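Have a look at the structure that comes next, please.
Removed from the display is one protein chain of the complex; every other protein chain stays in position.
The chains carry the letters A, B, C and D, assigned in the order they are written, with residues numbered from 1 in each.
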Amino acid sequence: MLTLGQRFWKNKTAVICGLVLIIICMGAVFAPVLAPKDITQMDNAHRMQGSGDGYLLGTDQFGRDLLSRIIYGARTSLTVGICSVAISAFFGTMLGLLSGYFGRWIDTIIMRTMDILFAFPEILLALAIVAALGPGTYKTILAIGIVNIPVFTRTVRGAVLSVKNLEYVESARAIGQKTSRILFLEIFPNIQAPLLVQASIAISGAILTESALSFLGLGVQPPNPSWGGMIAESRRYMELAPGMIIWPCLAMTLTILAFNLFGDALRDLLDPKHRSR
Amino acid sequence: MKALMEVKNLKKHFPVKSGFSKKAMVKAVDGLEFTVYEGETLSIVGESGCGKSTMGRCLLRLIEPTEGQILFEGQDLMQLSPEEMRLRRRDMQLVFQDPFSSLNPRKTIRQILMEPLIVHNIGNTAEKKAKVEWIIEKVGLSPDYLNRYPHEFSGGQRQRVGIARALILQPKLIVADEPVSALDVSIQAQILNLMHDLQKEFKLTYIFISHDLSVVKHISDRVAVMYLGKIVEIAHKSKLYQSPQHPYTKALLSSVPLPNPDVKKERILLEGDLPSPSNPPTGCSFHPRCQNAVEACKNRAPILEEKADHHLVSCHLIEKR
Amino acid sequence: MKSLLDIRNISIHFKGDHEKVNVVHDISLQVNPGEIVGIVGESGCGKSVTSMSILRLLGRNAEVKGEIFFDGRNLLEISEKEMRKLRGNGISMIFQEPMTSLNPLHTIGKQIGEPLLRHRNMSKSDRKSRVLKLLNEVGIPRAEEIYEEFPHQLSGGMRQRVMIAVALACDPALIIADEPTTALDVTIQAQILELMKNISRQHQTSILFITHDLGVVAEMCDRVIVMYAGQIVEHADVAALFRKPKHPYTVGLLNSIPDMAADKERLVPIKGHVPSLRNMPSGCRFFERCDHAMDICRQEPRMFADGTHECRCWLHADEEGRP
Amino acid sequence: KPAANETPTTPSTTTTTAPAKSNQPMEMNIATDQDPVGFDPHKVPAASSLRIYSLIYDTLTRLDADLNIIPSLATKWTVSPDGKTVTFDLQKGVKFHNGREMTSADVKFSFDRILDAKTAALAKSYFTSVEAIETPDPYQVVFKLKNIDSALIANVTSIYTAIVPKEVADLNKEMVGTGPFKIGAIEAGQSVTLTKNPNYFVKDMPKADTIKFRVMKDEAERLAAVRTGKVDLTTVSADSAKLLEKTKGVTIQDYQTMEYGYLGINTTKKPFDDVRVRQALSYAVDRSEIVKTVWKDQGQVTGPISPVQKAYALNASDLPKKDIDKAKQLLKDAGYEKGFETVIQTASTYPDMIESAQVIQQQLKAIGINAKIEQLEWAKYIETWKSKEMTLLIGRNTAGTDPDRSLRFFFSTSGGANVWNYSNKDFDALTQKALETNDLEQRKKLYVDAQKMLINDSPNLFLASPKYFYAVSERLDGFVPNAASEAYAIMKTAIKNK
Partner (left out) sequence: MVSYIIKRLAGLIPILIGISVLVFLILHLVPGDPVLIMLGTNATDEAVSVLREQLGLNKPLIMQYLNWSLHLLQGNFGESVHTGNAILPEIIKRFGITLQLTLLASLIGWAIAIPIGMLSAVKSGSTTDIIGRLIALLGISVPNFAVGTLLLLVFSLYIGWFPPMDFVNLWDDPFESIKKLILPAVTMGIVMAAGVMRMTRSTFLETLGKEFIRTARAKGTPEWKILFEHAFRNSAIPIVTIAGMQFGYLLGGSVIIEQLFSIPGLGQYILDGIHQRDYLVVQGGVLFVAVVFVLINLAVDIVYSLIDPRIKY
C-alpha cells in the first residue's frame, strides 16, 4: 500500500493545484518584494488605462497599478479566506466534537443552535455582524468565520458519528481513558480528513463571501486591495476599462478553482473506497 | 472454584425510534444470569444479533445496562460512579472482533500500548517503556514494530496488538468479543494458541464470545448458548457438545459443517429465521422454530434451571434429572 | 465428457496507479455439467477475482490473459453484447453479501424478474408467475407478498434465497457462487447449502462454489480446488482431498482448523504469512512457510497429477516431472 | 438613503411647445435607484420618495431653473415694512386630486402640522421665527413672525412645506395633492405609476400622461435599460455619461448641482481642536484633483455655498489652494511636525465618498498624516454623523436654496446640522444679522464674510460640487435638468410619438 504522500504525487490534479496554491501563497507572502509599484500611489496621468507605460496590467480609476494591487489583493483575500476558515473550523470542530460524541441533549442544543444560524441567510448574518462590529479586515474575517461555523459543525459531527462507534474508541474507553483524551487523542486525529477537505473548499467560499460583502460596501477597507473589493469596485468601469475587472477575476478564479479541485482531490485521496477503484 | 464475576438478571433494552408515539424496544439482552469462575474460559455462543456483543459491553459498563447486577469480586459494578468505574476497568479488559477498526489508525503501536499505562498512571517513563516492550514480545511481535502504524500490519498481527493492549494492565478478566472471526483459519489458530498460553501464564479469566462452535469447543471450559437475548443452555464443554439438551443447541451443533466428507451427520434443519429482538415471540422465544414445541411453549417463558449436574437449560420439555 | 466451463491458463493482472500486480497466475479448471466444484483458499488468494473474470465483471483496470471456454465459446473473445446475453442467462452469479447485493430500492419481484426481462422477453404477467414459481422453489413463504416487498424487509437468509432465485431465473447452466453463506449464521447456512444442493441435483446445474470454509466444501462439493497466493495448489475429489491432502498448504490448513471431533490441546497453525502480491517468491509460493521445503522448491513446480488428484508440489512430482 | 435634493419646486409659467396631440396615452419611464419609502412630504426626506411626491404636491412658492423665487400656489407675497408680517395671496380655483378646492385653511393646516412637534416634520427648524399663522380670507394666509426672517420666502419653496389637504389622516397611505400628477399603482419594490392631473392649475401642464418610476438598483441595469429604450430617463454617473455619449437614441443632459462633497472635522477632538491643524489639512488637500479623479472633471471647486447660487457663492480666488509648505508649517506650529495617525470615516453606499476618502488619504500623507479609511454602513454612518463624535467624516451636503440654510443650519453654534461642535460667536452673530436683513446687498456682504470665516476656521473642508447627468431617450422632448428641481423639468417634458 502506498502512503498518502506517495499517492498524492500520483494524483496530477492534486499536484498541479497544490503548486498553483503554493505559488499564490508565495505571491501573497512576498507581495512587498514582488509588487512593482506602490499600491496606493495615484497617477493622474494614467487613469484606467490598459497595459503600458510601466503598468503591466494597466491602472485603475485612480491610476494605481493593477498588477501590484492584485498581488497585494492575494494577501488580503487569502488572509480573509484562511483566517475565517480557521475560526469556523476551530469552533465548528469543538461544537461538532461535543455534539457528535455526547449526543442527547448536548447534541440537540448545539445542533438546534446551528440550525438557527443556518436558517439565517448567510449574507444577512454577515451583514449584521459587520454592521455591528464596524468594517475592516479583521471584522470581515470574524463575520465570515461565524457564518461558516454551522457547516463545519455539521461536517465534524458527521465524521465523529462515523468514528465514535468504531472499536478503537470503545477500546479507549475500555482501558479507562478520560473523555477529553478520547475526544482529542482518539477521535480528533481521525476526523482531520473530512475537516481538511471541508476547509479547502470553504476557503474559496470565504473569498467569495468577502467579495459579496465588498459588493455591499462592507468588505475590506480601501485603499487595501482585496480581489473581491477590486471586482466589486471595477464593475462600474466594466465597459470603459475591462482590464480592471478581468485581472482580479482571473486571479480569483484561479485561486478558487485550485482550492476546490485540491479539496476534491484530497477527498479522493483520503477516501479508502475511492482508492480501490 | 472462586467466582470472579456474577451476573444477575442483566438486561439491556435499546429504544428504537419508530414513529412519533410508540417507542419500540430492542431487547438485545433480556435477563442474563451466569457466573464466571476465576481462571476459566466461559464461552458465549449464539447466532448473529442474539445480543452477545451487547452483553460483553454491558459487563464492562461500556454501555449502561438497563437493569441487573454485575458483581465483580463481590463488588457491584452498577453502584460505582463513572469515575470509579473508569478506574476499575483496569481489572477487566476487552478484545475486539475487528482488528482493523479496533486500532486507532493515527497512532503508532507504541502509543496505543502506552495509553493504558498513561491513563492509569503506571510507572515512570522508563518503566512504561520497558513494559510496552515486554508485552509486545509476549504476544509474539518484535519490539521493532513499536514505531509502526496499524495499517502496516496484517490482521493477525493487529489482533496481537489488540491482545497486548488488553493485557498490559494485567487485568483479571478479559472479555474477548469474537477475537478471531475476522481472521483466516491459520492465523486464527495462532491467536487461539496465543490466548491459551497467555491464560496459563497470567491466570486470566476469559469470557469468550463467538459464533463458531468449533473454535469455542477448542478454547472453552464452559459454554453458554444464547438465543435472542437469553441464555438457553449453559454447561461444561464436554457435556454440552456430547449431550446437548436444548433443541436450539442441538440444531446449532448439527448445522456446523465439518471438514470431513466421510462423516454424514443427521442434520436438524430449522424452519425460518431468527426472529427480531424488538418483537420477540411470546413464551419461549425459540418456539416458532422448534420442532417439538407444545402449547405451553407459546404461553410461558421457561426459566434457566439446573437440569443435571452443572448443566442449566431453559426448556419446558427437558425433565430435571 | 466435455466440460461446461473450461478455464485454460488464465492470469490476471491489475493495473495500479503505477505498477501492475499479478493476482491470479496460470489457473486452469474445468466444471462439468451438473457438478459442484469448490474453490477454497485463504482470504485474498484470488478466488473472487477468478470467478469474476469468467463473467468479465472485473473493472477496467484488470487484464485477463488466457482462455475461458463456456459451451465451446471463448468468453474472453466475444463482444460485450454477446457477453451481456450470457450474464444471468447461461451463467449466473451469487455474491457473498446478501445484504448489499440487492438493490435496496427495487422490489423483490422486480429484481428477480430483471434477468427474465433482459433475456426472455416475457410479458409482465408471465414474468410474475415465473418469479412466484422461483420464490416457491427457493423456499420463500408468502411469495405473493414478498413479491412486492423490498430487500430490507427480509432477513439475511431470505435475501440470500432471493439471490439464488435471481440466479436461477433463466435456468442457467452454470452458477458461480462466491462465498454465498459466509455472512450467514450456521443454522441459516445449513438451510441455504441444502437448497443449493437440491437445485443442482434437480436442474443438473453446475455450480462453481467459492468459499474459505473447508467444512462447507466437504459438505457441498464433488471436486475441490485449493488456491494459494493466486495459484491452484491442489485439485482433487472431495473425499480424496480430505482423506489424503497432498500439498503442505492444504495439510496446514486442515490442521489449523479446530476439530469438533477430536480434542486437541493446541492447534497447529501454518507458520509465517502469505507473501505479498508484489513480492512473490520465484519458485514455490509456499516455500517460506513449508516444513518440507527442499532445494528444488526454489523452482516453480507445475501441477503433478496422480490420477485425478493433482498437486503443485515437488514432494508429489511424478516420474517425468522430476528434474 | 439621504435626501439628495432638498428644495425642489415646480414652475408656474411655461413657454415650451405644446405636446403632440395623440389619442395614445403617453408614458414616460424613469429609472429610479431606490424603492420609495413612504410619501409624506413633511416627514420623508428620502430622495426616492421625494422625486415622486414632488410631482404630486405643490408649495406656496417655487424656484425657477435659475433659482429665482417665483409664484406657485401663492400668486403674490408681501412683507410688512417692519418685516414681521408676511402675507401670501393664494391662487384661486386650485383643486386637490380629490376634487376639493384648496383654501387658506389647508395652508394653515399644513404649516400647523409642520410646526407641531408631534409631527416630527423635517421643515420645522426652518420656521423658528413663526409666531402665528392667520387666515383672514380663504385666499389669504398671514405669517406673523417673531423677528425678521429673510429666508422665509425661500424656505417655503421647499417641498417639505408642501400644501396638503386637511382631511387626509395618513399621508403615507393617501396621496392627495394639488400637483401635476396623481398617484397611480404602487408595486412595492418595482414601480410607482403617476397619472396626469387634468385639472392642474398651470395651463398646458404637465405634458406627459403617465410617468412610471421603475426601481432599478444597479447602475448596470439602468444603463442597459436606457440603451435598449426600456427606460426614457435615468440619472447616470459621469463615467457612464461618457460611455453613453456615442449611443444612438440617447442624449446626455447635465446640470451643476447645489450639492458639494466635504470633509467634516470634529473641532473638539484632538488634534483637530487646534485651528492650525484644520488649516493644515485644508492646505494639504488638492481639491482640483478630487474634481478630476472623483468627478471625472465634471464639477467645480466650491465653498460653503455652491457655485450654482451665483449671487452668494465665493469667487474661486477666495477658496483655499493646495500649499504643502504652508500646511507643514502650520502643523509644525501646532506641534505636530511629525504628523499623526487618524481615521477618515465615510459611507459605504456612495462610491464618490469612498473615492474622495482615498484621494484625501493619499494627499494627507504628504504632510505626514496617516489616515485609515473606515467605510460605514449607512445606518451606522448616520448615527456617527449625528453623534458628534466622529474624527474626520466624508459627506455630501445640499447647500440649500437660501444662504441662511447653507450657513446657519450647518455651522452656527445651535445649527441643527452642526455636528462638528463648531462654535464661533462672530459667525453666529454674522449669520443671525444676515437673516434679519432684508437688504440684498447688505445680505450678500454679510454672507461672504461668514463664508470666509468658515474657510479660515475650517470645521469642514469644502471639496467639490459635481455635475450630475441624465441619460435621456430621444422620445423625450424638452427635458432640461436644473439644480432647483427635477419635478420642474419632468413636468415640462413632452413625449414624442415614434
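Convention: contacts are C-beta pairs under 8 Å (C-beta built on N, C-alpha and C of every residue); 3 or more make two chains touch, one makes a residue touch a chain.
Remember, it's a predicted structure, so these values are computed and weren't measured experimentally.
From the set C:47, C:87 or C:212, the residue in touch with the chain omitted from the display is C:87, counting the whole complex. Of the listed positions D:62, D:108 or D:124, the one in contact with the omitted chain in the full complex is D:124.
Mapped onto chain A, the interface with the missing chain covers residues 13, 112-113, 115-116, 118-124, 127-129, 131-132, 204-205, 208, 211-212, 215-216, 228, 231-232, 235, 238-239, 245, 249, 252-254, 256-257, 260-261, 264, 267, 273-274, 276-277. What chain C contributes to its contact with the hidden chain is residues 55, 57, 84-89, 92-93, 95, 97, 100-106, 114-115, 118-119, 150, 152, 163, 166. Against the chain not displayed here, chain D makes contact via residues 2-3, 6, 35, 37-38, 43-46, 117-122, 124-125, 170, 172-173, 187-191, 214-218, 220-225, 227-228, 230-231, 377-380, 382-383, 385-386, 397, 416-417.
The rule is short, and it goes like this: only the chains that are shown with their structure count from here on.
The chains that touch both chain B and chain D are A. Here the chain at the heart of the structure, going by C-alpha means, is A. Comparing chain pairs B-C and A-B, the larger number of C-beta contacts belongs to B-C.
Centroid to centroid, with C-alpha atoms defining each point, chain B and chain C lie 32 Å apart. Our note on geometry: chain A versus chain B, Cα centroid distance of 49 Å, whole angstroms.
If you average the CA atoms of chain A and of chain D, the two centres end up 44 Å from each other.
By the touch criterion given at the top, residues 40-42, 44, 47, 61-62, 127, 130-131, 134-136, 216-218, 221-223, 233, 235-240 of chain A touch chain D in their complex. Within the complex formed with chain C, the residues of chain B that make contact are 47-48, 154, 156, 184-190, 192-193, 196, 211, 213-215, 217-219, 241, 251-252, 254-263, 267, 269-270, 273-274. Remark: chain D residues 219-220, 237, 239-240, 242-243, 289, 292-293, 348-349, 351, 354-355, 357-359, 361-362, 365, 372-377, 379-380 touch chain A in the complex.
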